[in-house]
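One chain of protein is taken out of this complex; the other chains stay put.
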Amino acid sequence: MQTASLLPVWLVLATLGLTFLVDLSGRPRTALRVAALGGLVALLSLIWTPDGAFLGLSVDAYVRFAQAVLLGAAVLALLASPPYMRHFRMERLAGDYALLLLFTLLGGMLLMSVRDWLALFVAFELLSIPLYAAAALNKRSPEGAEGALKFFLFGSVSSAFLLLGVGMMTLVSGSTAFSSVVVREAFLPAGLALLLVGFGFKVAMFPFYFWAPDVYESAPTPLVAFLSVAPKAAGILILFRILQEVVLPAGLSSALAWVAFASALTMVVGNLLALPQTHLKRLLAYSGVAHIGYVLAALAAGTAEGAGMSLFYFTVYLFSNMGAFLGVAAVEMMGLSPTLEGVAGLYRRSPALAMSFLAFLLSLGGIPFVLGFWSKLFVFFAAAQAGLWVLVFLGALLAVVALFYYLNVARWMLIVEEMQEEPAGPPPAAVVALVVMAAFVVVVGGLVPQVLVQPALLAAGG
Amino acid sequence: MSFRALLFLSAWMFATGIFGVLSRRHVVALLLSIELLFNGVNLALLTFAWAYGALSAASLAFLGIAVTVAEVAVGLAIFLLVVRLTGKAAADELKQLAG
Amino acid sequence: MKAFYLVLFAPFVSFALLALWPGLRRSGKPAAWTSIAAVAVSLLSAIALFFQYDGGVHEVRWVWIPLAHFPSLTVGFLVDGLSVVMALVVALVAFAVQVYSLGYMSEEPPASLGRYYTYHSLFTFSMLGLVFANNLLEAYIFWELVGACSYLLIGFWFYKPSAARAALKAFWTTRLGDVGFALGIAVLFAHFGFLSYDKLFALEPSHALFLGLLGVYVGAMGKSAQFPLHIWLPDAMEGPTPVSALIHAATMVAAGVFLMVRLMPALQHTPELLHLVLWIGAITAFLAATMALVERDIKRVLAFSTISQLGYMMAAVGALSAGAAFFHLFTHAFFKALLFLAAGSVIHAMHTNDMFAMGGLARPMRWTMILFLVGALALAGMPPLSGYFSKDEILVATAHAPVPFALLMITVFLTAFYMFRAFFLTFTGEPRNPESHPHESPVVMLWPMGVLAILAAVAGFFGSTVHEMLNHSLGFESLHSGEEHHPAWIPYLGLGLGLLGILVAWMGYARRIFRPERVYAAFYPLAKVLEERYFIDHIFLLLYWLGYNTVATVVGFVDRYIVDGVVNFVTWATFEVGKALRRFHNGVVQDILLGVVVGFLILAFFATGF
Partner (left out) sequence: MNLLSVFLLSPFIGAVLLFFIPRGSRTLIRLVALLSALPPLALSVYLPFVYDTARGGFQFLGEIPLLPELGIAYLVGVDGISIALLFLTAVIYLTAIFTSWRIQTRDKEFFIYLALLVTGVFGVFVSLDLFLFFLFYELAVLPMYLLIGIWGSTKEIPGRGVFGWTYEALKVGTKEYGAMKLTLYLLVGSAFILAGIFYLAVHGGSFSYLALQQSLDLPPDVARVLFLVFYVGFGVLAGIWPFHTWSPDGHAAAPAAGSMMHAGVLMKLGAYGVLRVGFGLLPEAGAALAWLVGTIAVINILYGAFGAGWQDDIKYLIAYSSVSHMGVVMLGMATLTEPGVAGSVYQMVSHGIMTGLLFTIVNLVYHKTHVREISRMGGLAHFQPVLATAFVVAGMTSLGLPGLSGFVAEFLVFLGAFTSQHPWWAVPAIVGALLTSIYVLRAARNIFFGPAPVHAVEDAQGSEVVSIVCLVATLVLLGVVPRFLLDSLQPTVVEFLKLFGG
């Protein structure tokens, strides 16, 4: 029963089919709910999924943990979507949206389990292409279309690089499977460089991040919430695998230095660019870039602890960043513009939303007693153990810059009392409930981080 | 043609693609440049496959062709949407999102 | 010997009551009576203590700050001849002044009166604490406390800007001296590890001892208004007159002298220091007396006279004659308090301090006039009043040092002159201000003065008792008595000069045989220097402006705009870099696609192995 290890993948596939049928029957919002339910079932099925390998795919604890993160992101996005789509009158497209998201999810889940270069490329494209379409979902928004076009152009150019990179990697070992055998060593650095371009685009690493703020700003917010977590997690985590199973054993130890370099630049640029932002989604986009810089620091450690820490990092990021984006969705649904001026006095309109936001912002900023502190801490701990003191110091310094813009958002929400747009709708109950739930996880998880840290470390074999 | 010549050709196609992507104004021309980019890569892969007898690279090239088709399909759809909503077809006129 | 607890703590109880019970404090008269009752208890106990005193040295001590590497810092009390007599003086004058204040301060609102007596109680307690202290640290503690009380009482009428300023000046100047005191204590502690008197007195002569005691002396200079730290005392007259009588004449300002007397067994090992003390004492006595010559304010005349007399006492200390110094402190306390209270009585009646606006008060204020005269005669050293005896002892003691002795002798003349100048200006002649209708002060003010007047008159006869008591003080047995042969003419010369002073004053201000205004005009530059108090205040003011305010401005500005400016600049620059980076995101997709290419090139650069 090797295929049993792909149980969640099968379940997502089945959900895809079911969603398609429901959508065909003319009930798009039901299709969304079916998709969410399917995702949830797939998430639960991970508990009983065994290890195994099948057709260049292989599943172990690390993969399952990563798939859980992706499924969690998808479920959260799907749950928040129905009210959002109804509010912005995109219900007709809800079915398509659900399908696109499920395809992406499928791509991500496969990407996690690949052990084969061809499968990697296919999974990668499956993760990418539906997202271009999904980004253009709102057919009344010119910005949405523009963002989608930019997303697409960026994506396809980097796909070309990736394709070449994957090709070179197969030449290195002479087979399509991941292996540490080196037949043609000369292709290794070039292959890795090209791979990094492709993955750099996916995870929004410097200097391949330029699409991110534009797409984040213009795409439907629940999708952005998904987009800001799942593909990044998938990209980074598979990059870890590649580094550990192929590149490092093959003897290219300087790869870690490249990653460290990229980490430093990404941190710096992301944080500095987030500083002057006034649009919340753009701000979160740049902060996301900065966060990738932090995870890359763990990647640069090249250790099993580093892998475990980044699993944990994305688990935390799932709650804090998606929580923040869903919060932005709620703000938009209240009729407010998702800018600093727009959220002025949010505390008075919806204390629950504002306080949850505070939790997310603190978590993203890495303040103690919320989850984000621990994730950032462990990432830098891993980096410190690997002797990357410069990265640790830089990260700590930039954390201060980051805190400036996070606290600035908190200031507008909690401290500023003058509200810009008086007539605001009521906070959307369903989305706020999701947001509060995420905030609850962020806060309570911050008190008992070991609940998440230990499984992550175990999964990474650390 | 020799291995070197083929590789040079593919590199030239790739570079032209890049240059096209960066310099052409019309979005459709951009799509064509991307096509050129991919084909350059495919040619390189096939060249390697031929030179080293590596089947894997050849099969990758086929995958590449398939993916290119899918991408261009999605890209064209998005382009049509852009034209419908903004009436602009030049890439450098689309700058609502910035900063 | 348990009586001393009552002496010391009765005022403290009254202070605590007044401080913690706002209702009582704000009630005015009851607050006053509480304080007076307490000080009466204190006085009675002090008298009892005096008569009980058995001639021994009694000490109690407790650990105050425990230390392991050094001996612990202790607090404790020392009951010996010196503290018994001094406590008696303090309690007595305090009692007289507090009773007197009932009349003098009768126009104060109740809350204000309560505050007045609260401060008084605290002061009395602190002063007695200083008297009974058995080590330098404790002395310093109470020393500072009396200083704070002085600050509070000088600034009692806080709504008068001049009073508020004078309070500050007093506090700052004495504190400048206290820097020396504290450093002295530190030197002694660092070198010997203890501060209690009994151990200090057992020390051999050493450099550290000299430095330590020098520091303590600097402190005493501040408190006892020795040149050049005397500048605060004349201004301190902004306080209510009874306060001036108690604090700035009889007790607190004498604390410096008291401390030097107390430390005599140690000071005898530092002859260089004593020499300094003698000289500064003599100079202080002389300069203060000259400044008093041109003063118009009756209280300031008395203030200068106080400085001058403190100079006498210090000179006596410097001449190694603790007995003379303390005896003069003893008599001076009575007659100077008396003079201040009498002056207060005049001010109370005239509502002015300016002597040139008074005159002819002998008739309406007969009793005050008599009491003032007693005090003035005592101060001028006229036998058989007390001042004669004590001043005589000092003159004799300093006879071995020609220059200080000469200065002190001249000062005798000056003292008599300015005191009687004040007396004649105030009480004789015609009223210069026809609008005022002076009347005699109430009995409650008169009889404390009466008590003091009697003491001022007869205290001189207790010289032997005071000396006897002093010889029973801690460490005084080691003091070799300075009984040397001295020329027999000294008392006569002193008396003669005193009489001459009175005569000149009488000629100038009572009989107008010569015109003081003309003398003033003839010696205008000199008179101006005296009026400006030798410009010493200006020097201190300059120090204050240059040494503090200018530096403060520079530091403040540098901190605000340079140190913090750098911080702000870095912050601003970070923002600007962020904003500059934003320009790359111009929204044109091809421009930002360049990023991919650039990134690839960077990676390719890495891939080629640098």
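Going by the order they are written in, the chains are A, B and C; count residues from 1 in each one.
As a convention for this text, a contact is a pair of C-beta atoms (placed from the backbone, for glycine too) under 8 Å apart; a residue touches a chain by one contact, two chains touch by 3 or more.
Quick caveat, the model's predicted, so the values are computed rather than measured.
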| item | value |
| --- | --- |
| Chains in view that touch the one left out, judged over the entire complex | A, C |
| Absent-chain contact - pick from A:Ala186, A:Ala257, A:Ile415 or A:Val444 | A:Ile415 |
| Chain not shown: contacting residue from A:Leu397, A:Ala429 or A:Val444 | A:Leu397 |
| Of C:Trp172, C:Trp447 or C:Trp506, the one touching the omitted chain in the full complex | C:Trp172 |
| Where the missing chain touches chain C, by residue | 63-70, 111, 137, 140-142, 144-145, 148, 151-152, 155, 158-159, 161, 164-165, 167-168, 171-172, 175-176, 179, 182-183, 186-187, 189-190, 544, 548-549, 551-557, 559-569, 571-572, 575 |
| For chain A, residues in touch with the removed chain | 362, 367-369, 373, 377, 381, 384-385, 389, 392-393, 396-397, 399-400, 403-404, 407-408, 411, 414-415, 449-450, 453-454, 457 |
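In the analysis below, only the chains that are shown with their structure count from here on.
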| item | value |
| --- | --- |
| Category of the chain touch graph - line, ring, star, complete, other | complete |
| CA centroid of chain A to CA centroid of chain B, Å | 27 |
| For chain C, residues that touch 2 or more chains besides their own | 582, 585, 587, 589, 593 |
| Where chain A touches two or more other chains, by residue | 149-150, 153, 157, 213-214 |
| Contacting residues of chain B [partner chain C, same complex] | 18, 21-23, 30, 91-92, 94-99 |
| In the complex, chain A residues that touch chain B | 117-118, 121-122, 125, 129, 132-133, 136, 139-143, 145-150, 152-153, 155-157, 159-160, 163-164, 166-168, 170-171, 174-176, 184, 213-214, 217-218, 277, 282 |
| Chain A - residues contacting chain C, complex | 149-150, 153-154, 157-158, 161, 189-190, 192-194, 196-197, 200-201, 206-211, 213-214, 254, 258, 261, 269, 272-276, 401 |
